Each structure stands twice: as C-alpha cells, then as structure tokens.
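Apart from one protein chain that is not included, each protein chain of the complex appears where it belongs.
Entry: chain A
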Amino acid sequence: MLRVLLLTLFVVTIAHTELCKPDAQNAFKVRLSIKTALGDNAYVWDANEEYLFKAVVAFAMRRYSSKSTTQISNVLLCNVTDRVSFWFVVTDSSENVTTVPGSEVEAAIRMNRNRINNAFLLSDKTLQFLKITSTLSPPVEPSTPVWLIVFGVVLCLIVAGILFLIVAGIRQRKKKNKESTERENLEDKGEVTVTVENGIPCETLDLKAGHINGVFAADDERFTSL
C-alpha cells in the first residue's frame, strides 16, 4: 500500500517536473510587478498567493470550457523567482500527464483577464502573461467633440462683442451728427467760431496760399545751402 503510494507520488512528481518547466509545451510564463503597482501596500508573494493564483486559473478554465472538471491541483506552478515570475501549466483533469492545449488556456485567461487582475489588485501591465497579449480598450469618444463646444462659446462671445461695438459706434455717430447740426445752427448766430474742414481747424490752414506743409516751413535758414 505504502509502496503504491510512494510510486504514485514519485510518478506525479516526475510528471510535474516534466510538464511544468520553462519553455515546456503549453506552459506560460507569468511576471508580477507588485511593488511597482502597490508601492508601500505591496504584499509578499508566498505559498498562499500561489494557491490563489492556482484557484483563479482553475476558475478561468471552468468558466471558459463550462465543464466543472478543472481542479486547483491541475494547475502546476514552477520556477518561482524573486522577480516575481514563474511558469504554469494546466493539466487535463482526467489524466494528470497531459496538458491542456495552450490556445485553450490563452483564451480562458483572455476571457477572464479582468477578474484575474482584480484578484491580485494588479493591472494588465503589472500582471503579465508573457505570451498572451491584452486587447486594447476602445477610446472613449464623447458624442460632440469637446473642442467644438469650447469653440462655440468663444465665437459667440466674440461676435457679441463685435456687434456691441459696431452698434455703439453707429449710435455715437448719430449723436455727433445731431450735435454738429446744432452747432451749425449756433454758428449762424455767430456763437461758435471754429470752422473745421477735414477735421483740421481752418486757422491752421493758410486758405489763400494752399496747405503749407509745416515740416518745410519757409524758414530760410533751415534750408541747407548747396
């Protein structure tokens, strides 16, 4: 009896070492970066965490193939390093000597990646399954691009400002016209004496001799002699 037990154990151990080793068929390498993800709240990777990992992978396999035959003991871990990284395989429940095809394991992990990540408080980047790429999430696009809204606000403000200034200018001009007609009436009575032509008071213009360019006034000593 004891001999049979020892023999089974021996076979299982051999099988274990045969099935789970680096670069074995259908084996996957896992790498965790716990300290990067959690900083001071990082937990230590020990046998309990390994147990959790086996449980989660078994759960993923069950959910994927929906036959409740995968047991925690079917998930074999090996070569755990300080990094923390290790290899794992999933064996067939019926015979403990062959491994589940890699594609199935991959699909199962992919389907349940979110649950696996959350069990360890990690993300796709900090819990890496080296041969399994993660699908990218589609970008979040709001129904109206945000920039269009901001643009609309800015444009409305500017147009409002322009219209306000134009209307104010027209009103000011009307007031000035009314004032200048009043002034003309007063001028006829000889009360206001400033006459304006082209915005320049007439006194500054020598109306007889035309417009003298003040820069070059007839100050003879200004002109340079030849």
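Of note:
Simple rule for what comes next: a residue touches a chain if its C-beta (ideal position, glycine included) is under 8 Å from a C-beta of that chain, and two chains touch if they have at least 3 such contacts; residues count from 1.
Methods note: contacts and distances are computed from a predicted model.
Between the listed names "Glucosidase 2 subunit beta", "Kynurenine--oxoglutarate transaminase 3", "Transporter" or "AP-1 complex subunit gamma", the UniProt record for the complex's undisplayed chain reads "Transporter".
Per the touch definition above, the residue from A:52, A:111 or A:158 contacting the chain not shown is A:158. For the chain missing from the display, the contacting residue among A:6, A:55, A:111 or A:150 is A:150, taking the whole complex into account.
In the full complex, chain A touches the omitted chain through residues 31, 33-36, 81-85, 136, 138-139, 146-147, 150-151, 154-155, 158-159, 161-162, 165-166, 169-170, 173, 194, 196, 198-201, 203-204, 210, 212-220, 222-226.
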